[in-house]
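Shown next, in structure tokens, is the structure this report addresses.
Missing here is one protein chain; the remaining ones are kept as they sit in the complex.
Right, subunit A next:
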Amino acid sequence: MTLSKKVVILGHFGVGKTSLFRRIIDNEFSEEYKVTLGVQIKKKMITLPDGRELSMILWDTEGHSNTVEDTRKSYLLGSHAFIYVFDLTREDTYKNLNQDLEYLTKNYKNVTAKAIGNKLDLVNEKEIKAQLKEQNIPFDCLTSAKMNKNVQDFFSDLASELAK
């Protein structure tokens, strides 16, 4: 039987949530910024290392301006994982990351929460890692949707984790 898991992509507007969504679903990227209103939902079939198939239902949500609490509650219901995306070039998109992750883990128990720093192609990886460490900003992965860097691996690892 195919496993089905709901994964919600969250974060400030303009951080590249839709770019990651499009990269993993259609392996496409566009430089053009298009705002997402509400939520768009697509399914991605991922083959697990043991050969099983996992159907990842990805919810690409509208970006918020302040905190994750602004995201509509109904979008988060029944989730198995949250991917909190932030923009490595915009500090304001991750300055509340700790509080936002705390809110998610506190209010949505048993839901995996991951933090992704996107737009790695625009920064120096070594410097940004040091900066995030210094600012005590946790992250699970740094990606570039544009360059398709670490995106596939991140979703494969997440699928494996959700299948456990």
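FYI, a contact is a pair of C-beta atoms (placed from the backbone, for glycine too) under 8 Å apart; a residue touches a chain by one contact, two chains touch by 3 or more; residues count from 1.
The rule is simple: contacts and distances are computed from a predicted model.
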>> Just to verify: the chain that's not displayed, which of "Heme exporter protein B", "Cytochrome c oxidase accessory protein CcoG", "histidine kinase" or "MaoC dehydratase-like protein" does UniProt list as its protein name?
In response: "histidine kinase"
>> Going by the contact rule already stated, which one of A:89, A:105, A:131 or A:148 would touch the omitted chain in the full complex?
In response: A:89
> When the complex is taken as a whole, what residues of subunit A touch the one chain not shown?
Replying inline: 4, 6, 13-14, 33-35, 37-43, 55, 57, 62-63, 72, 74-75, 77-78, 89-90, 92
